[in-house]
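If you scroll down you'll find the structure; I have some questions about it.
With one protein chain withheld, the remaining protein chains of the complex are depicted in position.
Labels run A, B and C following the written order; every chain starts at residue 1.
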Amino acid sequence: MLGSGIIKGLAVTAKNFVGSFHDPERLPTVEYPEKRLTLPEAYRSFPFLVFDGENAIDGLRCVACKMCENECPPQCIYIIPERDEKGRPVKKPKVFDIDLSVCMGCQICVEVCPFDSIKMDQVFEVAATNRFEGLIAHREMLAKSNTYYHQIRPTEAAEVDTRLAEEKRLAEEKAKAAAAAKAAAAAKAAAAPKPVATTAPASATAPAAAPASPAKPAVAAPSPSPSSSSSAAAPMAAAPKPPATTP
Amino acid sequence: MTATLERLPLLVRDWITGFFPEPVRWLVSGLLAIVAILAVFGLYFAYLTLAERKFLGRFQNRPGPNRTGPFGLLQPFADAVKALTKEDIVPQAADKLLHFLAPCLVVAFGLISFAVIPFGRYLIPVDLDAAVLYFFAAGVSSELALFMAGWASHNKYSMISAMRALAQLISYELPLLLAVVPVIMLSGTLSTSKIVVAQGGWTFGIIPHWNVLTPWGFAGFFIFMIAAVAETNRSPFDLPEAESELIAGHLTEYSGFKYALFFMAEYFGMSALCGLGVTLFLGGWQAPIDILQVVPSYVWFMVKLSCVIFCLMWVRATLLRLRIDQLTRLAWKFLVPLGLINLGNAAFWHLSADWSGPLQIVRWAISAAVIVIPFVLIGRTLSSGLAPRTYRYAT
Amino acid sequence: MTTLQLCLVISSLLFCIGLVGALSRSHTILVLLGIELMLNAANMNFIAFWRFGASPTAATGVLFAIFSIAVAAAEAAVGLALVIAVYRHQKSVRLEEANRLKG
Partner (left out) sequence: MNLILVLIGGLMLTAAAVAMSLRNIIHSALLLIGSWLGVSFFYLWAGAEFVAFAQVLVYVGAVSMVVLFAVLLTRRDRQDVVVAPETRTRAISALLVGGSVAGLLVSAVLGTPLATGPAETPTLTVKDLGTLLAGPQAAGLLIAGVILTVALLGAVVLAATDSGKEDAS
């Protein structure tokens, strides 16, 4: 009969109306600034830089390799590497800016970062009174501690920490092996003039690991370890060897 | 005690007019009536907007405005301040005079309809002999103001909206009047106060003699309310300001206080038309049960009015906007024929007024059949080929 | 001048304004509106004679005015339908251009 659909619809809205007064399921709205929902761990807004230790700038994991800058689709990242007094690049960003009004939150910078230094934040209240200065995040603003990272995404951070520890261990072992090999080579120097051939399996990591040692001996080492490839948050699993940005 | 409460507004009026000399008392009492209507319905309008927003929120599973004051009770005043402080923009190519006149007229026409509505036993601003006719004469004029707004804005969307407003008015004026005619026929008067008095009395002290509780009155009430929603341009018949198609229709080029005036006029018009519906069909200020007469009559009127307006909000929260051809088809192919049949039904009811005993049941059965059978048949014709629909993706 | 005469003078003037409008304008709708004004002037006379005439109890004037208003509505509807029909043929609403008997 004509009108039965209208009555059905009215019944649905009436249920909503009555239910919203006593059934929490029917009133899912949260009074936002006072009450906040716990964000899901995978929630992401804009990137931030992770640092270890106490000092935000010195502890930055970033080595200013510019991979994220190159890969960023809207090109919102701007990096100038630090240089020492002789003009040689140091493995630290002097300027690291992200234009938040341009960033689209695609997470590609996180995917490509070989050093686990850039991660996605969960802060979404980034309103500013100025469209230009207010929304450009500088290095100091972006740097957030590893503890904070553990707070916002515990699972992923733990995974990253294990992997970094593993890599550190591997790098140390390798350094030890290299040292041992060097010692052996030195011992054999008189007899055989070709010492490097014995360390062939580790040669892939050598160019990056070796120059990293003066500043941050333990942290940076891209690892082609297959164990982390299952995790979506482990971007370097299939990452290629970083280009040699350092001599 | 009850009598005092009932006469309270009159006593207040007499007390105030007592301060003035005799020759100007009629003027003062007239002005008092105007001020009272403006104050009461101004406040009613303010809280109606809040209630509408809160209720719509509840219908859609959200709490609605609740930030300004406790439970958002100060929201209407915040809105008023905002509307008053906003810049008033007049388009350069607009017809300046008409652009200014339209919001003023729309509120004026919305307000003058209140003059003939009996708000209580002794509370009727003007007790005209041809009150119902006056009401409709005042009501049709407001659509003219909408046309002026649409025309003066020099905007194509506003123009389309103005055309739609006219088409909608012409289409729905007829069912509205056809729904009212049976009431006038049965009560034998055009005066709203006498129509309310004619609906007085209770069977066994609990069943009121309201028009809506008869077959023809029930049908008439529904036709009236559907047409009233269309006349006041409310959802689902808010085609003149269909925001998805016409931005805001005739309101597109209005801002600030002029916009607020249109908003106010919409609510005044709705209150007035619902007030007429209450007067004609729901017994006006009559109490629903005999013993509840201790409550003053004007309270009953406002309670009924609020209930009817709540139903309109409920409908607004539920139904989708019609297309313009569906809108006119509903009027001409459904409401007008039903209204005409209902007229005959009311005539039968009038002629069979002296049937009693078992004949009373026959009377009810015939009257109900006369309205239900055409409803089903016309409904079947109208919806043939439309239902049941199958949806491929939705369940 | 009695009140009745004043009423009649006003209605005569209204009639003449309608007449001048109908004669001087060439837009069909305006001509129609002028005729409506003349009709209104005539209605005013009925009411004036009912109110101030010799036998106000007869109510004939009021009844005549009611019928006249009803017929005026019909007249306006048909007239404007004619205007639209003419416009559709001639693509113009000016009376001078509607000068052919054959459509």
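Note that a residue touches a chain if its C-beta (ideal position, glycine included) is under 8 Å from a C-beta of that chain, and two chains touch if they have at least 3 such contacts.
It should be emphasised that the depicted structure is a prediction, and the values quoted were computed from it without experimental measurement.
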(request) Determine which of the presented chains are touched by the chain that is not presented, and list them. (result) B, C
(message) From the list B:D79, B:E173 or B:E266, pick the residue that touches the absent chain.
(response) B:E173
(request) Among B:L8, B:M163 or B:L213, single out the residue that touches the unshown chain. (result) B:M163
(request) Check each of B:L11, B:A137 or B:I206 against the chain that is not shown and name the one that touches it. (result) B:A137
(message) Using the document's contact rule, name the residues of chain C that touch the chain not shown here.
(response) 1-10, 12-21, 23-27, 29-30, 32-34, 36-37, 40, 43-44, 47-48, 50-57, 59, 62-63, 65-67, 69-78, 80-85, 87-88, 93
(request) Quickly run down the residues of chain B that touch the omitted chain. (result) 98, 128-130, 133-134, 136-138, 140-141, 143-144, 147-148, 151, 154, 159, 163, 166-167, 169-170, 173, 188-191
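Keep in mind that, in the parts below, only the chains that are shown with their structure count from here on.
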(request) Make each chain a node and each touching pair an edge, then name the shape: line, ring, star, complete, other. (result) other
(request) Using mean Cα positions as chain centres, tell me which chain lies farthest from chain A. (result) C
(request) Averaged over CA atoms, how far is the centre of chain A from the centre of chain B? Could you give it in whole Å? (result) 62
(request) With chain centres taken as the means of their Cα atoms, state the distance from chain B to chain C in Å. (result) 34
(request) Could you tell me the distance, in whole angstrom, between the mean C-alpha positions of chain A and chain C? (result) 84
(request) For chain C, jot down the residues that touch at least 2 other chains. (result) none
(message) Which stretch or stretches of chain B touch chain A in the complex?
(response) 55, 58-63, 66, 314-315, 317-319, 375-376, 378-380, 382-383, 387
(message) So in the complex, the part of chain A that touches chain B is made up of which residues?
(response) 1-3, 5-6, 9-10, 12-14, 16-17, 19-21, 26-29, 31
